[in-house]
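In this view, the complex is presented without one of its protein chains, the others remaining in place.
In order of appearance the chains are A, B and C, and numbering begins at 1 in each one.
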């Protein structure tokens, strides 16, 4: 069974909260990555870099709607929106008590490292393509 | 003199680098914030939240072009691209040895906190508007 | 029922791992704090600072025995070893698959803030003292 989306729940830790009392905006990207890696584990995959292959981020963004606070329980829903030859795109929604706190996007690419330390795009390996899928797109709007 | 852009140089620290040997993508947002706060200091301003006012982020993004590695010296150039009634927009370029590593954007809003803990947008105070300015837009392209 | 110890299990996240492939040593202190705060929640308490009271750390240490790696599941056991008038001492053991990875200690103090921004020690409030307890000390060795 291919995996196309996954939701994790995680509690806000003290060291993630800034002096305004809000989760620092850089942490939202780490929450999104936690959900991404949990999705890969669910699919039986491991995203950790090896000497042969890594998955650096190509682009990422977040829109913030409402602050998240200490000890809040955050639901992080990540969805695969596109799989191409050497890249994967995700969208992400963070909610606290069913209220949307933020929405994000992320694109990762599959690369190998050359002896000169450059990164070269390579096609996603078959075992990854076979285990991941995109979420169905709504037929209208 | 109004400040519209600022550049800082900072060295990559060990704890910022992930197991692929690259600066973790969440750190780019912290580099951008460091440059933003240095720009505010240069303008004689302080961005720290007070009981009356805070500057949460409304949106942010990064496009990654090339990895940054341990002990690299990163130049972080931040520019104010728009100032509105209650928000400020920035663009940001990260370079290592004059090679572009990433480009980012960030929008912050000025808010006050209500007794019920909600955040209400408020106009930027005059002393902030008087000390910051947008970078000139090129006349063509 | 008073709480004197608590154990949490948490998975190692990618952003916690350094370029040697090990959890960075600074993260062990955050794992210990996560367990401490979970212990306080279990006791019906909240450790978050208020305008009147905060619990800064007075001292902390870790001895490292074995590396912890990406996606390991870490058991964090925290125990209250001493409660004094205005301070609490903890010990902590981190294990992965029942193998000890590290042992730590931490002392926190109860303080209030003066108008001049100094921190003054104050006695632990009664509701805290009534809900926390020290672990029994073994009778010998």
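Everything that follows uses one rule, which is that contacts are C-beta pairs under 8 Å (C-beta built on N, C-alpha and C of every residue); 3 or more make two chains touch, one makes a residue touch a chain.
All values reported here derive from a predicted model rather than from experimental measurement.
Student: In the whole complex, not just what's shown, which of A:40, A:55, A:70 or A:90 touches the removed chain?
Tutor: Candidates A:40, A:55, A:70 or A:90; residue touching the omitted chain: A:70.
Student: On subunit C, where is the contact patch with the chain that was removed from view?
Tutor: 18-20, 22, 25-27, 29-30, 33, 48-49, 54, 56-64, 66-67, 119
Student: Determine and list the subunit A residues touching the chain excluded from the picture.
Tutor: 14-15, 17-21, 24, 26, 70
Student: Which positions on subunit B touch the chain that was left off?
Tutor: 13-15, 30, 33-34, 37, 41, 46-48, 70-71
Definition applied: only the chains that are shown with their structure count from here on.
Student: Based on the averaged CA atom positions, which chain is farthest from subunit C?
Tutor: B
Student: Averaging over Cα atoms per chain, report the distance between subunit B and subunit C in Å.
Tutor: 34
Student: Take the average of all CA coordinates in subunit A, do the same for subunit C, and state the distance between these two points in whole angstrom.
Tutor: 30
Student: Which subunit C residues reach two or more other chains?
Tutor: 14-15, 70
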